[in-house]
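All protein chains but one are shown at their positions in the complex.
Chain lettering (A, B and C) follows the sequence in which the chains are written, and residue indices restart at 1 in each chain.
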Amino acid sequence: MRFALTEDQAALRDAARELLARECPPAVVRKAWDGGAGASPVAAVWSKLAEMGVVGAAVPEEAGGLGLGACDVVPLLEEAGRVALPLPLVETAFVAGPLLAAAGDDGAVERLLAGDLLVACALDGAAEVPWAGDADLILVGERPGGPVSQIVGSHGGGATAGADGIARFGGALEPARSIDTARRLGVLVGSAASASGLVGGDDRGADSGPGEPPAAVEPLDAPNEACVLAWQRGALGTAGQLIGLSRALLAMTVTYAEERRQFGVPIGSFQAVKHQLANALLGVEFAAPTVLRAAWSLDSGAATVDRDVAMAKALASEAAERVAATALQAHGAIAYTTEYDLHLFAKRVWASARTWGDAEWQRARVAAALGLN
Amino acid sequence: MRFALTEDQAALRDAARELLARECPPAVVRKAWDGGAGASPVAAVWSKLAEMGVVGAAVPEEAGGLGLGACDVVPLLEEAGRVALPLPLVETAFVAGPLLAAAGDDGAVERLLAGDLLVACALDGAAEVPWAGDADLILVGERPGGPVSQIVGSHGGGATAGADGIARFGGALEPARSIDTARRLGVLVGSAASASGLVGGDDRGADSGPGEPPAAVEPLDAPNEACVLAWQRGALGTAGQLIGLSRALLAMTVTYAEERRQFGVPIGSFQAVKHQLANALLGVEFAAPTVLRAAWSLDSGAATVDRDVAMAKALASEAAERVAATALQAHGAIAYTTEYDLHLFAKRVWASARTWGDAEWQRARVAAALGLN
Amino acid sequence: MDLTYSDSEQAFRAEAREWLEANVPDGLASGDTAEGFAQHLEWEKRLYEARWAVVSWPEAYGGREASLWEWLIFEEEYYRAGAPQRVTQNGIFLLAPTLFDVGTPEQQDRVLPRMAAAEDLWCQGWSEPGAGSDLAATKSRAVRDEAAGGWRLTGQKTWTTRGAFCTHMFGLFRTDPESERHRGLTYFMVPLDAAGVTVRGFERLDGDEGFAEVFLEDAFVPDDAVIGEVDAGWKVAMATTGSERGLTLRSPGRFLSAAERLIELAAERGEAATPLLRDRVARAWIDAEAYQLFTLEQVTTISEGGSPGARSSLNKIFWSELDVRLQETALDLLGPAAELDGPWSRGFLFALAGPIYAGTNEIQRNIVAERLLGLPRK
Partner (left out) sequence: MDLTYSDSEQAFRAEAREWLEANVPDGLASGDTAEGFAQHLEWEKRLYEARWAVVSWPEAYGGREASLWEWLIFEEEYYRAGAPQRVTQNGIFLLAPTLFDVGTPEQQDRVLPRMAAAEDLWCQGWSEPGAGSDLAATKSRAVRDEAAGGWRLTGQKTWTTRGAFCTHMFGLFRTDPESERHRGLTYFMVPLDAAGVTVRGFERLDGDEGFAEVFLEDAFVPDDAVIGEVDAGWKVAMATTGSERGLTLRSPGRFLSAAERLIELAAERGEAATPLLRDRVARAWIDAEAYQLFTLEQVTTISEGGSPGARSSLNKIFWSELDVRLQETALDLLGPAAELDGPWSRGFLFALAGPIYAGTNEIQRNIVAERLLGLPRK
């Protein structure tokens, strides 16, 4: 029994942290708000992550990746959260990487490893697709009614950017404005329905319902099990990112509370501020171990993995939302402006807490696993 | 439009407050913990309330009462809460008084007015009957599935105390220990079922299901409408009591926080204590007007009365539970002893918040009224 | 106890409802953008022409001398009709009550009619970079210019709502350079086109240019720009916060109508509106009702000559936190669609300001604890 990162895991995480701190300060995040993944300093961050092996970290060694497990990768995703990385690292590196490899799509994997493939996911039947505006490939699927998630795949193919791949959906994907502009949100028009008609994995031969899949959509040749794992990685990776976002928001707020003086003292010396921040920290510190445990469950093929991932995402979502609210309140008016960096992190929290299953939905999965429904 | 007590209402309330402060200090409440309603100073409180007209306040004038409405009586019940009156004033004066009058049971009304009749209620199908140990008459009924409450009646008759009347239920009523011993809890044995077989009001002729009513149970000859109103008065009166209990707990805690010094200052000067108490007050101050409004709705026969009562009980229950928790925490260890008076009030809160419909159940009624289910 | 409206109040409601139904415009851009602000000004002028801009003011200034009850009714109808935000509100709700209380007749006649007609547009100049919650830390100063018969203002105000679109500002300046904290401050009115005044707009959380910084460098204002006594600005500013007109009552109508929209949203969301979410919707509606009832109690008190005093802090805490909970519930009903820039996400971001501005809720809780409960300051 040893519940802590290995030295190797910690070293890799520290290297990623260092790279991201250097390459992706808030000024770079702001570039993505305006120009997306293609904006020059943003694209460079992705290249460096690819060079370092982070983008291909979860791709099996035989497919050219680092072949790392969730216990290795989730700490990296926390680091991505810590800088509010304005790129789909969870979706590309953690969801798509192993899934495309499982589907045997060597071409896509090669591009992914080279840093030439950005992936967006809409795996819960929702019409909103974060990162769609920058994606070369979009994974579409349905939120599971039962305990096992189905993954539905479609890849745009070709090295062209988003628009081309999207056109092949048949349906239209219209750009939409997220509160977090960096997320380059797209909305599948007329297509929560049409997307959910595209059943992939082992079910792809089944009757696909009223909407025939548009010809250009290629089902993903991945086994059901790989699809289930991909969904779990998406939720878990997002939970990890939320932990990182929370830690960044807390750090920012503590620094401000030490510096900002009102009534002749630092505002951080007021007990009301102290206790609010203590509560915020409490949420994060008790969510973080559940995230790491879920990673272990995923890596070790534990029977409880679905429940463990659900618990982790539920706690991480709630913790991050509390941190965001507390951070804003402790800052006061200054954080209510977009000139201050806090909003870059807080908006990512508000958006991602509700994707990959929000807290209540994930708790319901836990309840089901406990026989409570 | 004028949302405040009239001068008369305020004067009556003040008179009751004065009487109760004088006659029912915590030392008297403690007597009831040991000896129930019969203990000498406790019985005297009831006599004085009867003399003052409080016990018969809601009985129509033509039946010998004061003929007052809910807007007059609810403030009195708040005062009863303020001293943690260890007697079933809500049940006797507010639920039973007008109901027995509506049923034309002159004998019972007469005894009630004279202060010779204590009434317990189990109107929600629960087996637990607060105040049963002291009751001369027990009203039994079912919690409504729909928006209209059914009242099921049975009176013990005779001037004898609880045990005799109870025996006439057919089923057994066994004494049970409540966390609030003053409530003289009884449990209907084998009889959530048998009690709910006794359908009263207009439905009393209907098939009463598998369990025939025991012969000794006399259905109450009151119209359905009177039964519905009785249920509403029970929930509303309890809400009022909870407001009074909350105010007493708050006052007690503020006094202590001013006096108790730790770290060289009054503990009430710590911002953490201040904000917890401010939150507790907030709950009470926003619950109280909903209680008064529900009283108005009852008196004016508003179509929204059921919703208004539900909202009042929900908010008053939650507010009181928060106050009780805050009061205990702010006091610390001293309030965790039965030698200190706080527990007399807190335990009444914990018990009565969950009778006459707890907060969640009452909110569900509001949701139903809003078309939310 | 009487929870019914009189015939004349009901007639007032009917008149307001009818007019609003016929006149409320649709699809205005946000009033906190340059384009939207212009659109909202047109609406303000329409309100003024129909005498709905300042219902509780004297007729001479464009009002209807409405009672507080009628004001509440109007607000209820206003929100019920989904009418636009009031871009004039900081003048009407913050400056005007002070002028009614302590302004000279000349000041009232000069300022109020143009304010009502949305000819002069007022923003507040309370906060400074170093003075947010701690308003008494105000550093901006006013130096006497005896020769010119006025004052020269220097300093920086910030987080000034819609400052970039307004024509005038009111706020506190330190007139006694030796003074500290609450003493030696004076309440000024400043035209933003005065020489030495620079306004820079900047973005709020929702991306609208709703804030401004106002830089003053030796900007001249005449003596009649001072409200109340020189050096007594703190008292002047605070006097009206607890008073009738300066109650800064957030209209219950706002939250009641938001709760109704939330109920509609829950209905639209069908199965996605789980029992837990429906319970939260019911809570939001109940809280809006409780807020309404609390307000009715307060208005009764005021109508009978009382003052809400520190109880207005309860008011502020409750509405601002109720608003956040309500908007959060909407986002959770929307799920993944919550991040779309739209009315609900904007409502959420807007609500987040509530617990911060007009005295943070931490300050308000101190007031509740110390002034209502009587807990010791130290």
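Criterion: a contact is a pair of C-beta atoms (placed from the backbone, for glycine too) under 8 Å apart; a residue touches a chain by one contact, two chains touch by 3 or more.
Remember, it's a predicted structure, so these values are computed and weren't measured experimentally.
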Answer key for A:L5, A:A114 or A:V189 versus the chain not shown reads A:L5
Full-complex touch with the removed chain, picking from A:P25, A:P223 or A:P289, is A:P289
From C:Q108, C:T154, C:T167 or C:T274, the answer for touching the chain not displayed is C:T274
Contact with the hidden chain, among B:D34, B:E225 or B:E360, goes to B:E360
Hidden partner sits against subunit C at residues 274-276, 279
Had the left-out chain been drawn, it would touch subunit A at residues 1-6, 9, 71, 250, 254, 257-258, 265-266, 268-269, 271, 273-275, 277-279, 281-282, 285-287, 289-290, 292-293, 296, 300, 311, 314-315, 360, 363-364, 366-367, 370-373
Those residues of subunit B that touch the unshown chain are 124, 126-128, 130, 176-180, 183, 185, 187, 261-263, 267, 270, 272-273, 325, 328-329, 332-334, 336-339, 343, 350-351, 354-355, 358, 360-361, 364
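By definition in this document, only the chains that are shown with their structure count from here on.
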Greatest number of touching C-beta pairs links chains B-C
Rounded to the nearest Å, the gap separating the Cα centres of subunit A and subunit B is 52
Touching at least 2 other chains, the residues of subunit B are 271, 275
Contacts with two or more other chains occur in subunit C at residues 362, 365
